[in-house]
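The block underneath contains the structure these notes are about, expressed in structure tokens.
The complex appears here minus one protein chain, its other protein chains still in place.
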Amino acid sequence: MSDKSMIICRCEEVTYEELIETAEKHKCSARELKLRTRAGMGYCGGRTCRNMVESIPRQYLPNKEQLGLVTLKYQPPIRPVHFGDLGGDET
Amino acid sequence: MTNDVIIIGAGPAGLSAAITCAKHGMNVVVIDEYYKPGGRLLGQLYEEPDGSWWNGIKESDKLYNQAINSGVQLKLSVPVINIERQGTEWNVFTNMETLQANNLLVATGAAESPAPVPGWTLPGVMSVGAAQVMTNVQRVKPGEKGIIIGVNVLSAAIAQELKLANISVESMTLPKINSMNHDYAIPKNVVNSLLHVSHLSPSPIIKIGSNLMKYKLINKLALKFYPNKGIKMWDIPIQLKKAVTQIYGTDKVEGVTIANVDDYGQIIPKSEKSIEVDFVCISGGLYPLAELAAIAGCPFYMIEELGGYVPLHNERMETPLSGLFVAGNITGIEGAKVAAAQGTVAGLSIVNNTLNSAFEFELEEAIKQVRIIREENPIQFHPHIQNGRKKMQKYWNEYFANNQESFII
Partner (left out) sequence: MSQRIKYHPLLEDYKDGKNITFIFNSEEYIGIEGDTIASALLVNGIRTLRYHEETGTPHGLYCNIGQCFECRVNVNHQQGVRACITPIEDGMVIKSQDVLPTPVKDWREKHDK
């Protein structure tokens, strides 16, 4: 296994190569990179790969200052919740 | 029922704040998703400059007992999934119930920055903090023989802890360079950061630092004379001129491939060799775990000296959101003692705001105490922490200069 097949998003198993190629091709924001590759959209909510997914696009942005500001947002729930726990009591 | 105070995080900051509030007659609930109180303090075990040992488990016990004796209600193994303000109250949604409070302190601490290395998803590869907790808290060896990737204050301290538990550590070394890890994969950058912390840090880094000095060398020269085989620290070679290029194994870690690198982290061809290990620790440093403050709507600033994105706050541990406070590593990466002192400030801030500023003097004193502890603290994760704190104060002042109304209500 080389650098390129190194996994960045462990939940969705998105590789470094896929992220770099997508960022290079589309010169996109972190948000777009996430939507295109699913990196950061898995079970952990992107907690693990977030900073890396944010750092990769910065390397390929034409206008670093402007696009560097588009960071990934946080949204609830910040932990997975079971529907049963939200009041859907079966008993 | 509305509580006076809800605190998220039962680490040194959260528990210190809880004790302070409860001692002033407030009704306090502390929530943590971990099954034991103490937060990341639990795993800590290091030698103080005076030769005594800082035992995180004992310190956690002390805080826990004080909290319980002061009447603090502790909810462990309870993850918080959302926080929302409604009217003058904060709603805290956990996986099981919703709690209300007039004051909310977010003391969620820090998490480890992942530092990917090819092969790092194999079972047996873990963050260095994971190995620390497994060893000191759960008392199970993470493996028989491991290697640590990433040389910094945290990983050096944990290397010693593994050694104390009689776990064999092959070496501490760097990760293979990629476009995201220049700070900790380029030998020049690593040496620089080690030299900057050395005069302030506990024994592990003092030893690396003074060893580097012994090779006579300040900054530029240090690396040139740094031996290829590394300098040993408690028999663990610290290899700043080698990097792990691959972790291998079929369904778990069987070994790593390690290569020599030049001053800029580039692999020297044909220098690769294999080392058998059954576990690997990766260390990419710590960052403030601020997601709850973010969903609450708190403004954020990127302050490198503080370890990443940090919620806007002042020295009183107030945020611009009315009734929302922060303390501990969520405000910047520092040692447990600073976190505890910040927790006391946050507690007094809450008490003072609730009781018509009757504790202004105590609050000022507690703030001074944080500064003193920060200066005396042997563990400094970032050499320019003070600058980071100043920047945050500046952002706070600017924010309030630009926003006429004081707090967001």
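Letters are used for the chains, namely A and B, taken in the order the chains are written, and counting of residues starts over at 1 for each.
Definition applied: a residue touches a chain if its C-beta (ideal position, glycine included) is under 8 Å from a C-beta of that chain, and two chains touch if they have at least 3 such contacts.
Bear in mind the structure is a predicted one, so any value in this text is a computation, not a measurement.
Peer 1: Of B:2, B:65, B:88 or B:121, which sits in contact with the chain we cannot see?
Peer 2: B:121
Peer 1: Thinking of the whole complex, not just what is shown, which of B:142, B:230, B:255 or B:343 touches the missing chain?
Peer 2: Answering carefully, the residue with contact to the hidden chain is B:142.
Peer 1: Could I get the residues of chain A that touch the absent chain, sorted low to high?
Peer 2: 10-11, 13, 43-44, 47-48, 80, 82
Peer 1: Please output the residues of chain B touching the missing chain, sorted low to high.
Peer 2: 33-35, 40, 45, 53, 55, 57, 77, 79, 111-112, 114, 121-127, 129-131, 133-136, 138-144, 164-166, 251-252, 289
Criterion: only the chains that are shown with their structure count from here on.
Peer 1: Distance between chain A and chain B based on Cα centroids, please, to the nearest Å.
Peer 2: Each chain's C-alpha centroid was found; their separation is 23 Å.
Peer 1: What residues of chain B sit close enough to touch chain A in their complex?
Peer 2: Against chain A, chain B makes touches at 33, 79-82, 93, 95-96, 111, 113-114, 116-121, 176, 178-180, 246, 248, 287, 291-292, 294-295, 308-309.
Peer 1: Looking at the complex, which residues from chain A come into contact with chain B?
Peer 2: 1-3, 5-8, 10, 13, 16, 20, 47-49, 51-52, 55-56, 59, 71, 73-79, 81-82, 85
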